[in-house]
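Removed from the display is one protein chain of the complex; every other protein chain stays in position.
Letters are used for the chains, namely A, B and C, taken in the order the chains are written, and counting of residues starts over at 1 for each.
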Amino acid sequence: MNFDPRHTTRSFSSVGTRPIRPDGIDKVTGRARYGADFNMPGQLVGRILRSPHAHAVIRRIDTSKAEQLPGVKAVVTAADLPDLTSGDAAMYDILDNCMARRKALYDGHAVAAVAAIDARTARQALKLIEVEYELLPHVTDVDQAFAADAPLINDTIITTGVDPKPDRASNVSMRSQFGHGDVDAGMAKADFVVERTFKTEQTHQGYIEPHACVANVSPDGTADLWVCTQGHFVYRQHCAQLLGMDASKLRVTSSEIGGGFGGKTHVWAEPVALALSRKAGRPVKLVMTRDEVFRATGPTSATSIDVKIGAMKDGTIIAADATLRYSCGPYAGSWAEVGAMTAFACYKLENVRTVGYEVLVNRPKTAAYRAPSAPMAAFAVESAIDELAGKVGMDAVDFRIKNAAQEGTKASYGPVYGPIGIGPTLEAVKNHPHMKAPLGKNQGRGMACGFWFNFGGQTCTDLNIGMDGTVSLAVGTVDVGGSRASLSLVAAEELGIDYAQVRAVIADTSSLGYNDMTDGSRGTFSSSMATISAARNAIKVLRARAAQMWDIPVEDVAWEKGHAVAKGETHGNLPNLSLKEIAAASGTTGGPIAGHSEIVADGAGVSFATHICDIEVDPETGATRVLRYTVVQDAGKAVHPTYVEGQYQGGAAQGIGWALNEEYIYGKDGRLQNAGFLDYRIPVCSDLPMIDTQILEIPNPNHPYGVRGVGETSIVPPLAAVANAVSNAVGVRMQHIPMSPPRILAALET
Amino acid sequence: MAGIAVSTTINGDHAEFLCHPDETLLEVLRERLGLMGVKEGCGTGDCGACSIVLDDRLVCSCLVLGAEAEGRRIATVEGMAQGDRLHPLQQKFLEHAALQCGICTPGFLIAAQDLLAKNPDPTEEEIRFGLAGNLCRCTGYDKIVRAVQDAASVMRGA
Amino acid sequence: MVEVTLWGALAAAAGGTSKVEIEARNIRELFKRLSERFPGLAPLMDRGIAVAIDGTIYRDTWSKELPAGAEIYLLPRLAGG
Partner (left out) sequence: MRYVRPDSLEDAIDLLAEASGKAAILAGGSDLLVRMKGGFIEPDLIIDIKGVDALRRVSENDEGFVIGSAVPCAVLGENAALRRAWPGVVEGATLIGSKQVQGRCTIVGNLCNASPAADSVPALVAAGAKALIRGPAGSRTIAVEMIPVGPGRTSLAPGEIIEAILLDKRRPHSGDAYQRFTPRTEMDIAVVSAAVNLTLDDQGVVEEARVALGAAAPTVLLVKEAADILIGSRVDISTLDRLAEACSSACRPIDDKRGTVEFRKKVAGVLAKRVALTAYQRAGQK
């Protein structure tokens, strides 16, 4: 669906307003039901036993004592989840991650699970399960795992993307390369070169709601799953495949979701809960503890990135080179590949090369986190760009404007850009009052750009018009932060009715066609596209019904502002029929009125943002305080501007946390030391200032209203913006994130 | 393991329950009394999602035993609205979009209510420090702080 | 006839050629012809490939037409958070 140029000048009536979200009341009164807020009659409590070892062969599991404990109804191990993945390597990894098969691959890896009549019996049962481990050497650091003599995590991993193919296994599952031109020749010509190595530590999405589900497998093989997820259709596919069920027999209902940010795009406990329920013959509720969430789910890659950029005296970047090593947990991944694609995407470069290495480590399987892999690459590149601007003698913003990609630029990852928003965000930042505000002692200002692809994907929507003329909108993309409001606005806009007449719900997997999950900033982008299409289909029906009521040809009926309007000289005097009137008559004009839409919402359009950060550093302790923060980002068209601002602010806050304090800390024993919110320090309210936002609207040519995804890009610039601010405040280039006080103090003293 | 009989007042109503000695008040409220508005984010007092007011003190219900509730007054998010009239904080949270996923919202509302009861006209800094025991991962806190400021001014005027 | 550019790993699997001329009207035909010509691409294509047409990335619309003279660029199929 292409952008309708009418909309550039059109004044929207619903889209762009800021009504209260339909699910809001339930959320402020405590009535909204999240993953753990659902119960079933006869429900058991499920609990998972996890490996305390980073790397160990599982010699033997004896569950007999646990099984004999009164109140225990089922115990499962990998033996209860046989391999049904038929050679699908990615699914096999998911299966192995849900329940360790031959080896425990990280501290927190599931090895067995129980279902019991209550939580205390389940906890007791876990203690009775005997697991005999044979410890193996482990490696948790990305650089150590990359080294040739590192302990081998998976002896079947042969690096792909290398010619000739290596003859022995390593911890590097893939090498990938992007770029164009002649980097070495370009670099040789450069007047100024910056070359540095950067490191970022592993973070977690940190959603406040732990993973939770209720699984109910009936003796006839049908099943229900209530779960907090970003994609219930995807969970259905995965669970059905892993358990050998027909997808249609597994009905998955997505609960309200208490945050996901990419971390609820993967199954972990759900197949285990289903296996327990199948074995026990009763519903099983499985809720992770916070400790389990940190030890077993989610984390991002830890990275180590070499960057080299050369510029000419006039400020033109002549060559750019980066080597990126990303940890992907104990399984093959493609995280460095994404980092390699995004690293230089903001710039117009004649000679560019990026090489990514996927590195296996004894840490939890890496999962997506908001624009996955892009923030780390942006940190390295935008830090080097800032330093290079200084060497050239140019202002950091001007230097970026001079080198910014534009329409027609060949992107560093390959294709040529269409209309894009990096230039406008930089111009907006250049003119922003924030850039001109004075700074005090020990204070620094940093800015940085960020890029993210954005995705669309498979989307299905039903729009049903009731006999009273109100509209039920059933969508299949989980609402992670206000999309039911946005999609109701879009339906109201297209039909020409009030927002209050539309109610959007998230349908379960048995009530709607397949939907990809809410990821890749696609929720509002794709479902609004499908909603528009469904509404247009409904309008066709409404016109036909009005034609019947008037007894005139349907070609003579137009749809304007929520009304059927008769056109033509012969019946132009007929009074308009409202949607409500047509709906009321629907019983006798052919029955229910609805519009359906099944689409692939491709063409999401790439997204850019530029952020500004002011920070104060205490030079005696390395303590930092963010004083002011501004986000400028292109939204294409902001459907519900308040929630667009919310996405900008939330991404910025997560990025600030990542930049300053959040990190996984492993001991020498390979165990995670800070699996809780006390020592995994996400920002608290008093850590942050207000976060100013500026929404730019450069229409996406592939969406009828010009909408772009807005969810993810806001986490890309902050690591670099904060690092540049700290570096400017202390006069030392920061190369290791998070910039925790001990790291800042150490940098100051070298 | 004998059940302990506890008699208490929840959101103004008398309530009785039996609980185990090691059962937390959070577990009692959610699992025995069905007050699912009280959320569990960590179980260790680090996130504030299970905040309640216990005899005029803001506490994490995960750090209180059910047995300790004997003879005490408990206020949860379920008691904030009066009939169909939302509390000004609830109304302002909606208007300012001070929630995205909403899992932290009940805890924030209770904490903010407690804050405003003790300090009806707080500065931005007092709000930020007053709510520092409640984690939100979605909003960056900006809209939450604005909603509390706005609600405070409505409540002072009322 | 369209000219298709392959990203690094794909080019390596296609015997080192980064640009290929293919007779294809849409993405479906493009994938079909590519896998006929370069059997070594199969594992990478199984993992997922996206097609950028004049800079816009398509992951799933295999019926998407490939306009003459358009820039066609193959990329890994990515996911987001």
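Criterion: a contact is a pair of C-beta atoms (placed from the backbone, for glycine too) under 8 Å apart; a residue touches a chain by one contact, two chains touch by 3 or more.
Quick caveat: nothing in here was measured; it's all calculated off a predicted structure.
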Visible chains that the absent chain touches, using the contact criterion stated earlier: A, B
Which of B:15, B:81 or B:132 contacts the chain that the document leaves out: B:132
Touching residue (missing chain; options A:700, A:727 or A:740): A:740
Residue among B:36, B:59 or B:116 that touches the chain left out of view: B:59
Where the missing chain touches subunit B, by residue: 1-2, 4, 20-22, 24, 43-46, 48, 51, 54, 57-60, 62-65, 67-68, 70, 111, 114-115, 129-130, 132-135
Absent chain, residues of subunit A that touch it: 123, 291, 620-623, 625, 660-661, 665, 673-674, 678-679, 681, 683-687, 740-742, 745-746
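The working rule: only the chains that are shown with their structure count from here on.
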Centre distance in Å when subunit A and subunit C are each reduced to the mean of their C-alpha atoms: 25
Cα-centroid distance, subunit A relative to subunit B, in whole angstrom: 29
Computed distance of Cα centres, subunit C from subunit B, in Å: 54
Interface hub residues of subunit A, defined as touching at least two other chains: 205, 261
Parts of subunit A lying in touch with subunit C, wherever the complex brings them together: 90, 160-161, 163, 174-179, 205, 261-263, 265, 334, 337-338, 341, 368-372, 411, 413-418, 452-458, 519-522, 600, 602-606, 702, 712
Subunit A contact footprint on subunit C (complex, rising order): 5, 7-9, 12, 47, 52, 54-61, 64, 71, 73, 75-76, 78-81
For the subunit A and subunit B complex, residues of the former touching the latter: 18, 20-21, 23-25, 27-34, 36-37, 120, 205-210, 256-261, 287, 289-290, 480-482, 642-643, 645-646, 649-650, 652-654, 676-678, 682-686, 688, 690-691
